[in-house]
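Take a look at the structure set out below.
Shown here: the complex without one of its protein chains, the others still in place.
For chain A:
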């Protein structure tokens, strides 16, 4: 079976522990060159036509690595890329031990009825980081709160916001693409975390302050919001 032969090519993976199977890839935890490592394996999708599957998988692997490196150079926190195997489409990344997703953080904060101020400052931080990323002309393509991690640095320091999952990312200077990027996040945010409209507004405000190119992007965001939702289907 395709899956087994794939794993056979990577006997290494058998020694690692599978931590989750997302929609895109399987994620394993292991040790690489003595360091705790996350291995992201983009396995073949059997429902796709083979040619399409190979093209997509390869493109996404390459794009992910490129975007991570571009962001790092711009000073945005991302996992370190240790190694890439282009035949099996595996990326070996730094394991951010002890980090949690922003999604889990917001969910638990809301559940425990915690001080909303700390969530506000998180939203502001998110806005700032995204502004930096867009100013680098990197469009993430899959912004959700599951794709942002909070890494606790030293005891007292504020947690570090780390961006991950750049598989759908691409380079673009167009406000349209950045606007859609924010739209994707807004939709994911509001559908996953009900009653957080104000929080997201904070994020956008912080984004606007942090980026000089923001006005055009926000304008596009407003336009994109009006699209798709029951537009005329007279073709």
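Definition applied: a contact is a pair of C-beta atoms (placed from the backbone, for glycine too) under 8 Å apart; a residue touches a chain by one contact, two chains touch by 3 or more; residues count from 1.
Operating definition for what follows: contacts and distances are computed from a predicted model.
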Undisplayed chain, where the name is taken from the UniProt record, one of "Integrator complex subunit 11", "N(6)-L-threonylcarbamoyladenine synthase", "Proteasome subunit beta" or "Eukaryotic translation initiation factor 6": "N(6)-L-threonylcarbamoyladenine synthase"
Contact with the hidden chain (one of A:93, A:184 or A:218): A:184
Residue of A:45, A:66 or A:213 in touch with the missing chain, whole complex considered: A:45
Positions on chain A contacted by the hidden chain, ascending: 21-23, 45-49, 51-52, 55-56, 141-144, 146, 168, 180, 183-185, 187-188, 191-192, 194, 224, 227-235
